[in-house]
Structure formats: C-alpha cells, structure tokens
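So the structure is just underneath, and the comments pick up after that.
One protein chain is absent from this view; the other protein chains keep their places.
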Amino acid sequence: MKFLYPLLAAVPVAVGLELVHGSALWLFLFSGLAIIPLAGLMGKATEELAIHAGPQVGGLLNATFGNATELIITIFALREGLFTVVKASIAGSILGNILLVLGFAAFLGGLKHKTLTFNTCVAGISTSMLFLVMTALIVPAVFSYGGLDPRASRLISLVAAILLMLAYLTSLLFSFKTHRHLFHTAHEMLEKPEWGLSLALGVLFGSVVLVAVMSDFLVVSVEPVVAALGWSEAFIGVILIPVIGNAAEHSTAVLMSLKKRMDLSLEIAIGSSTQIALLVTPLLVFISYLSGRPMDLIFNPLELTVLILSVLMVNYVIRDGDTNYLEGMLLLITYVIIALAFYFIKI
Amino acid sequence: MKFLYPLLAAVPVAVGLELVHGSALWLFLFSGLAIIPLAGLMGKATEELAIHAGPQVGGLLNATFGNATELIITIFALREGLFTVVKASIAGSILGNILLVLGFAAFLGGLKHKTLTFNTCVAGISTSMLFLVMTALIVPAVFSYGGLDPRASRLISLVAAILLMLAYLTSLLFSFKTHRHLFHTAHEMLEKPEWGLSLALGVLFGSVVLVAVMSDFLVVSVEPVVAALGWSEAFIGVILIPVIGNAAEHSTAVLMSLKKRMDLSLEIAIGSSTQIALLVTPLLVFISYLSGRPMDLIFNPLELTVLILSVLMVNYVIRDGDTNYLEGMLLLITYVIIALAFYFIKI
Partner (left out) sequence: MKFLYPLLAAVPVAVGLELVHGSALWLFLFSGLAIIPLAGLMGKATEELAIHAGPQVGGLLNATFGNATELIITIFALREGLFTVVKASIAGSILGNILLVLGFAAFLGGLKHKTLTFNTCVAGISTSMLFLVMTALIVPAVFSYGGLDPRASRLISLVAAILLMLAYLTSLLFSFKTHRHLFHTAHEMLEKPEWGLSLALGVLFGSVVLVAVMSDFLVVSVEPVVAALGWSEAFIGVILIPVIGNAAEHSTAVLMSLKKRMDLSLEIAIGSSTQIALLVTPLLVFISYLSGRPMDLIFNPLELTVLILSVLMVNYVIRDGDTNYLEGMLLLITYVIIALAFYFIKI
C-alpha cells in the first residue's frame, strides 16, 4: 500500500489545474491518480478506527465504509445527472473485483505458490448472496426491455433497492450476530492498532474531504473527456472509475495472496462486490430520489451479461477450494476482452 | 394443514355465486380460496392411499398425483384457449416452488434453527434434472424467437414433450427400481395410515370433483378479471394460480423445516418442480393436441429468464448441504421482485 503514497502528489496538481482552469483531460488524469492513494488512506484509517472500536463495531465500520470511495465518486456523478456513468461504475466495480482483483491475486499468488487453498464456507455464502442479488438486478432490467413503462421500472427499482438494503442489514445481523462463528477469517484481520485514535480520525476526515474534492473534479471532467477522446461514458464508468476507486483494494488483495492468504484476497474481492450490490447501489437510488431526479436500476444488456457471467465464473473458481495461476490468467483474459469491448462500444 | 380446512366454506359460496351469476371478481376470489384446502385434502388422501398401497405403488401414486391440482386448473385453462395462462402457470409453479416454498421453509426454519442441513445427494439429482429439463424448454423458445416458423415450433414442442415424458418415466424407473437405495428420505414419509382405505378413496374422489368444478369457475372468470382489474394474464398465470394450487404444499414444506426436516422441504419443493416440468407440461401438450388446438412449448423471454435464474439459484442454495434464514430471505426477495414485475408488465 505504501508504494501508492507518492501518488498523493497528484492532489495539489489537480487543485492547481482546477484553479487555472486547465485542460479537462489533465484534470481527469490527475484527479483520478489522486484518488488512488486517498482511497488507500481512507481504507487504512477505517481499519485503524475499527481496531480501536473493537471487533463488533469495528467489523461494522469496515463493512460499511469499505467502498466509501466508490460511493463518493458515484454521488458526484449522480449530482451531474450522469446516470449511465453511475450504473456503469456499479457494474464495473463488481466486475473489477471479481475478474481483476481476484485474477491478479490468483495469478501472482499462484505463480509464487503452487496452489492457493481457502475455506469455501464464507466465500460460498458471499457468492450465493452475490448471485441472488444479481437476480434482483436482472429481473427489473429484463422486464424493462420487455416493455415495462418507465414509471413502473422506477417503482420496481425503488422496491428492489429497499429490499436489497433490507438484505444488507440482515446480512450484517447474520455475520456479526447470529452466525458470527462462520466468519473467523474475516474478523481476524483486526489485530492491534498502528495509529492512535486521533490520527486515525484525522486521516479519515482529511481523506474523505480530499476524495470528495477529487471526485468532483473527476466527474466534472467526464463529459469533456468523452467529447475530446471519443471514449464512451460506459467505458469510463465500467473500466476507468472502478480501477481508480479499487486500486488500493487491488494491491491489498494481491499482497495477501502473495502471503498465501488467498482466503483474505477472496474476502476482499467478493465481500467488496457484495457490498457494492447490497449497500452502495440502494443508497444511490435513495439519494437520487432525495435529490428529485430518481434513478432506476435498469442496467443495459451488456452490463448485465458481463455481470452474470463473472458471477457464475467466480463460482467456478472458488467451488473446489483452491486456485492457481491458470485460473487467475483466465479471469484476467476475460477482463481484458470485456474492457476492450467497452472501449469500442458507443453507448 | 388442518388450519386450511375453514377455507372449505368458500366452496358453497363459489357455487352460490355461480348460480346467481354473481360478479366474476368474487367468483375468482372464492373459487381460488376454495381450491386451497381442496388441494390439501387431495394431497392428504393421495398420501393415505399411497400408504395403503405399499411403498412401491404408493411412491408412484405420490409421484404422479402430487401436482394434480395444477394439472386440473391448467386443463380447464387449456379448454378456454388461455395458452398464455397455461404456460405462465407452468413457469409460475416451478418458480413458486423454488423461490416461495423453499424461501419460506429456509427463512422460517432458519429463524427457529440456526442452520438447516440436508443430504445433497437426492436434491442434487433433482436439481440436475431440473436444469437439464430447463434446457429442453429454452432451446425451442430461443429458436422460435430466432425465426423458426410456427409449424416447426409446434413440432419441436411436441417432440420435446414426448422426450420429457420419456425422461419422466425413466426417472420413475430410476428412483423406484434401479437406484431406489438413493431415495431413502423421499420414501420414508410413508408410515402408517390415519384413514381407512374407503375414506381415502372417497375424499380423493370428492376433492378431485370439487377441484375440477372450482377450477372451471376460476378459469372462466380469468378474462373478466383481466378486463376489470387491468391485471395481465401473465400475472394471473405466473403468480396467482400457482400460489392457489401450491398453498397446501407450501404449508407442509414450512412445517417440515420448522421440524428441522429441511431434506423433506427440499424434496417437496424441488420434486414438485421436476414433476411439473417433466409430467404436467408434456401432458398438457398432449391434451392440447387431442383437443384439436395444439399448444406449443414456447415460453416468453421473461418467463424463461426468471426460470433459468431460479434454477441456477436453487443450485447455489443447496450445493453446500445447508441453508439458513439469510438464504431464505434472499429467495423471498427475489420472488417479490419477480411478482411485482409480472404485475406491471402488460403481456
């Protein structure tokens, strides 16, 4: 993680570019680069706070703030009315976690260690949840293509968002109260703090503010970038923003697999996907309603296809309780083909 | 089950409404309510007969008459030419068993008992069969969308129906003859009779006749209800009719999971789905041919999507040999979203 800190230099550059009304392209680049280490700091500070707070509250903190960066970026995109970008980032975050994070972890970890084993129990529950949630996203979409009128689509989306949030709260109850004995590994990360409480709080506050400012810069420059480079909003949403928002998690997951702790890599990748689907997604719908411009949950067929395929795929990878560099490579290959496809598609 | 008996009072009300040419809406409601306890009685009588008949013939009886209510309702719908309703009820019965019956059983049983375990062997065979059968339903449909002419669609449907029936007969041979050692649990339900043989026969005969009469009332009032309430035939077929036809099974499955016999709940839910797909579906096709107005097996894309998703889903739930309230809740959430979508869609 520490090797990302030099990227913090991008923060002042982005602020400077904004002040001198510099090119949107450079602003997009530098604000994007700046978010990478800030997201890492935010994650580290949350973890430190979590240790201070003890396993119960700490676990909740981690479970709730784990994807704060994605949430902040997408809230700014929502404010700009970039619904395509918002939904694309949701899909892209799940995709990126399953294919890219898991792919790199399995590939690099697998090159170092012959076989990476893990307990399939926790991963199994998360994968089941992820699949069930996918269904909750696919149904409104397929019915919407089938001729549902937009008002009904929005209503179903709102109900789905409420039910997903309910499922999220239930899953917290499940993993922190009624069935916590199943989640040893996940909770075990919380050892002893490296930072004092006030340092952790300060860093968290500072990084949240800076992430928010950088997200504002990033999102405002999306449309000029689209216009200048000819990239689609879908590509920016599905590929670029999730890579930026998840870079810190990527490096942690790979580090863990290199230490032969593939169970933690899986926990990060799949746990993060589930959180995006169950917490971030409904929150965005609620916020869109509060802001008076309601967003539906109708993903486009391309996003849905790659989502359902990648969720089925992670099932193939984890079901036997071990993985290796070949499986990692196949996940990465799939991601490259998907990224290329989103690069070329004009939607 | 006994708590459903008061609903038998709906039988004379429905008959009265029919005699005085009462509102179709009330007729739909009361004939629907009447079918619920009648289906329960029919199931109970079949079971009692099965015990009298001994394990072999009895098992066959149960396996064949388990979905007689759905068969009777859909035969009347067929007679009225309500092909949309017929196919929707087939899809809805499978859906309702997998998502609603299994969902309630896992949710309520899971709230009472921490974890519900079961042997994956029998459930595994049934799920495999269910998936393989789904494929047999998906292929004609997808080719039909792809431009198959209606005559060819009907021919493929007929061949598929014949092959499904052949598969059903083979599966009876499999589970009652060549591989019966695998099906301990399923056959063990047959203990000692509560009813005498003549009572069982009488109740069976009486309930079949009454179910047939009520089904007639129910089906005849579908079109007026569609016209009056603006509900789609798809909604009535996918959601309402299966809920009515399966209510008794629902209560048995939940009762079993509350008694920590989740294996029996699974047996009921998945066994019933398989039977609908392999026995009821081909029978309906054959009857439609005999009646001179052949029905194809081309399900619409929405029905197919929710079918394939729910069959994949049940696989996620059962593959690890245990379930809990969280999984049950996710199944129920999915059902609610699907029901809502079918409520709003106008097909």
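Observations, loosely collected:
A and B are the chain letters, set down in written order, and residue numbers restart from 1 in every chain.
Keep in mind that, in the parts below, a contact is a pair of C-beta atoms (placed from the backbone, for glycine too) under 8 Å apart; a residue touches a chain by one contact, two chains touch by 3 or more.
Keep in mind it's a predicted model, so treat the numbers as computed, not measured.
When the whole complex is considered, the residue among B:G92, B:G109, B:P140 or B:G328 that touches the unshown chain is B:P140.
Within the complete assembly, residues 114-115, 300-302, 305-306, 309-310, 312-313, 316-317, 319-320, 324-327, 329-331, 333-334, 336-338, 340-342, 344-347 of chain A touch the chain that is not shown.
Residues of chain B that touch the chain left out of view are 120-121, 124-125, 127-129, 131-133, 135-136, 138-140, 142-143, 146-149, 152, 155-156, 159-160, 163-164, 166-167, 170-171, 174, 178-179, 312, 315, 319.
FYI, only the chains that are shown with their structure count from here on.
Here the CA centre of chain A is 40 Å from the CA centre of chain B.
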